[in-house]
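Removed: one protein chain of the complex. Kept in place: all other protein chains.
Chain naming follows the written order as A and B, and within any one chain the residues start at number 1.
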Amino acid sequence: MIVGPAAGHFLRVVAGPLLAALALTAIVLLLLGVDPAAYFRQVVQRGLLSPSGLQAAITRTAPLLFIAASLILAFRAGIWNLGGDGQYLLGAVVAAALAAPLAQALPLWLAWLACFAAAAAIGAAWSVLPAWLRAFRGVNEVVSSLMMSFLGLSLANVLIKFVFQDPGTTVPQTVTLPVADRLPRLLGGALPTGVLLGLLAVLMVHWVMTRTAFGTRLRIVGLNARAAAHAGLDVPGLTLAVFALSAGLAGLAGAVDVLGVQGNVRADWNPAYGLMVVPLVFLARFNGFGAIVFVFAFSVLSVGGESAARRLGVPNYVTLMIVAILLAGLAAGEVLDQRAARRRDAARAAGGEAAR
Amino acid sequence: MTDLLTPAFATALLAGAITAGVPLLLAGLGEQMSQKAGVLNIGLEGMMLAGAYAAFVAAHGAGPWAGFAAGMLAGMAVAAVMAVMSVRFGLNQIVTGIALLLGVEGVTAILHHLKFATTYPRLSPVASWPLPGLAELPVAGPALFDRPAIVYGAIALVAAMAWIYRRTYFGLALQAAGERPSALDAAGGDVVRTRAAAVLAAGACAGLGGAFMSVVAAGIFVPFMTNGAGFIAIVLAMLARGRPLMVLCGALLFGACLSAATALQVAGVDAPVDIVQMLPFAAVLLVLALFGQGGALPAALGEAWRRGDPLGK
Partner (left out) sequence: MSAAPFVSLEGLTRSFAGVRALDGVDVAFHAGEVHVLLGENGAGKSTLAAILAGVQQPDAGTVRIDGTLRSLSSPREAMARGIGVVFQHPRFVPSLSLADNVALGGGPWWRRPLPAEIARRMREAERRIGATAPLDPLAKAGSLSQGELQRAQIVRALMRDSRLLVLDEPTSMLTPEEAADLVALMRRLADDPDRPMAIVFVTHKLDEALDCGDRITVLRRGRKAGELRPGADMPREAARRALLAMMFSGAAALAPRPSTGVLPDAGREILRIEGLVAPPLDGIYLSVRAGEIVGVAGIDGNGQRELAEALAGQRAMVAGDIRLDGLPLGPLGVAARFRRGLRYASDDRLGEGAVGALPIALNLLLKRIGAAPFWRRGVARRVAMDAHARAMIAAFDIRAPGPHTLAAHLSGGNLQKVILARELETGARAIVFAKPTHGLDIVSAAACRERIRAAARSGLAVLLISTDLDEIVELADRVVVMSRGRIVARVAGGEGAREAVGRAISRGERRAEAQA
């Protein structure tokens, strides 16, 4: 044994797969005729080391953090809420529609609060049907929440084009919130409010799920629904609650994105954060701190990747591919680690016997 | 409203339903087999997209039949990754599928950018095989019986799938792998091989469906062109309760809804595309809400299997 079990574990689960994935990415970049060293230098430079790039990467985490919170809550409770994209976009549209008029009529903080509440409410409302079907009819929520998501994307477009369209422009989009009325940046501009709220949301969800009675009940339902029924928990009620909270957080993600960054929503705009964050949260093993790290790393990669794409003339989609390769690498690492653990168990069993 | 009853509108609607429905049908049949075997194949969309791109490239160089073959192979290549990760190694099926989808989206978009970003070539229309006699019928003739051969092939696949499920050992093994893999194992079957075969078949079908989209329906490849069709196909498979014929019905219904906007334009009605696009999803959710019951899906759907699992599922 050259390396201890802890070091071996780190090698197998994090460092090894990461290096392998980067090497694979480099090969692909070479095949595309791009200098991998230049590409990665650009990503790190523009995504992490340059002040403006870092700023952009941090800003981008805001909606992703809310979605991560939404998914951690649902997944820990054993609910596959894959309707995040629809819930997000509806939240964004509702917040965008309300923000400009409310900002005129109300104190700014109250207008923001009202937008948050409305976005959370529409998100939650959009989850009622899948939640009800799952809780009382036993219908698999993967499909129903995906369907609601598609329906929500179309509905968001309808709302933008026919209800909330900015009368001042021919482009189908909502009224743009003046920059002065958007969420402020804290700490001298370094920390957007949305990011702070997103961090709070993730940490809050993490705390609720690990430290409170409510979270413990949700985890029991998620880990073993039969044990939950045996222990007298209200499984349908908890299912409805999980869906409402998770979808509400996804709706908030939309509101934060609109109030903090976008200012409006254009028709046919769908950043599809939901599906992107699912694997990140999964790799973090539903741990809030891990999710924050992964979300930030993803932001750096995507901001730096966009810059590198512009500079080196490769398409922007390289980021997507790198994320997929990294995911595959980390997943493979986990498989290897499980196998090593099983071998260790077997060896320990044999060794223990021999010693006796 | 009398405009809507013209033969031109009916033909456009029917033809559009077929054109939009065949990819859904192919991918849905594939997904159905995969789900029967207990694998929820969320990466279906990625397999379609890979098929669409590979088929476009091959058809561009060597004609539509090479395109279809390339599409199937590309879909199977993506499916092979899925099979290794989620069937052989037991990684979570949903997460594996999503990761694959993201990867394929990235790769196809890059390749398309590098190869065709400046030229944007178009394929010439695929020759149709008019069925003698039937093709001359009014309305139904041009819409149903004067189509490329692959359309007839897709419909024949419905019967082939039904035959596999009812008349072969493989069909039996599929059902056991999805309901109770340990029973298949104890009976001398091979759970991993059965599930892997089902996933590969799903990849081939989805790849062919993607090939149809780029080669026959559009004549061009656009990044992300599948645009949710794979997810619709997953839903079709889930609602079909294991019956291939139900996938056909669902695919035509969805296809009609997807193409209704175009057909309405033919009839001179300018209906908002977004509202028309909501129809199929709303219809499915309505069906789920009214008649949806659990238990129609295989008991072990989505669960990794390993021999000697203490719970013995």
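Simple rule for what comes next: a residue touches a chain if its C-beta (ideal position, glycine included) is under 8 Å from a C-beta of that chain, and two chains touch if they have at least 3 such contacts.
What you see is a predicted model, and the numbers here were worked out from it, not measured in a lab.
The hidden chain makes contact, of the residues B:A10, B:V84, B:I155 or B:L172, with B:L172.
Among A:L49, A:A229 or A:V293, only A:A229 touches the chain that is left out of the view.
In the full complex, chain B makes contact with the omitted chain through residues 167-173, 175-176, 179-180, 182-190, 307-308, 310-312.
If you put the missing chain back, the residues of chain A touching it would be 211-214, 216-217, 219-220, 223-224, 226-227, 229-233, 345-346, 348-350, 352-353.
One rule holds for everything that comes next: only the chains that are shown with their structure count from here on.
Here the spacing of chain A and chain B, counted between their Cα centres, is 28 Å. Within the complex formed with chain A, the chain B residues making contact are 40, 42, 81, 85, 89, 91-92, 94-96, 98-107, 109-110, 113-114, 117, 223, 228, 231-232, 234-235, 238, 272, 274-275, 277-278, 281-282, 284-285, 288-289, 292-295, 297, 301.
Those residues of chain A that touch chain B in the shared complex are 32, 80, 82, 129, 133, 137-140, 142-144, 146-148, 150-151, 154-155, 157-158, 161-162, 275-276, 278-279, 282, 314-315, 317-325, 327-328, 331-332, 334-335.
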